[in-house]
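Only one protein chain is missing from this complex, and each of the others stays in its spot.
Moving on, here comes subunit A:
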Amino acid sequence: MSGEQVLLSGTGGQGLILAAIMLAEAAVLAGHNVVQSQSYGPEARGGASKAEVIISDEKIYYPKVQTPGLVLAMSQEAYRKYGLNLDEAAILVVDSTYVLEVKPRQKNFYALPITRLTRSELGGEQSANVMALGVVAALGNLLTREQVTQAVLNRAPKGTAKRNLKALEIGWQLGREAELPAGNRNAG
């Protein structure tokens, strides 16, 4: 494995930094080198939020993502900043709950109703970050489901494990299905 640079972007309060920490934790469990960083505004809620993870088997010096291999955008603004001009070789995932206007993209593009599904399946928006993590981890093909599950258990706030594991399961499934060619969906 040469490495993967992942960018999780959205709005402060969506839990993307925690999702990035879980992803990084899974990478450590898998024995890779990893760095995780973030940039956010002074607000606790609202404002742009960006969390970055670099996974590699080489030593990682520069801790910020320069050429993302996978971008998750969970707000229209995040899409505009990090998704709109993303190289087509990179995977782009948008949460279609919030990202309503997208430029057509030939490949590596997944518009999934992550937050809406969290609301309907889990009765609230909490854990949308972990559902998104499931999607990203499944599409990224870097880590096993067991590694990610363990990372969520290690890092989930007290009392939220059950809910988060369910969110992860749905997200993982969503990612796996999204990867299949359109005709094969629901077939396996």
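Before moving on, here are some points about what is shown:
Going forward, a residue touches a chain if its C-beta (ideal position, glycine included) is under 8 Å from a C-beta of that chain, and two chains touch if they have at least 3 such contacts; residues count from 1.
Definition applied: contacts and distances are computed from a predicted model.
Missing chain, UniProt protein name, picked from "Flagellar basal-body rod protein FlgC", "tRNA uridine 5-carboxymethylaminomethyl modification enzyme MnmG", "ABC transporter permease" or "2-oxoglutarate synthase subunit KorA": "2-oxoglutarate synthase subunit KorA".
Of the listed residues A:Q66, A:N85, A:Q106 or A:S120, the one in contact with the hidden chain in the full complex is A:Q66.
Among A:L7, A:I21, A:L117 or A:L174, the one in contact with the hidden chain is A:I21. Where subunit A meets the omitted chain, the residues involved are 21, 24-25, 28, 31-42, 60-64, 66.
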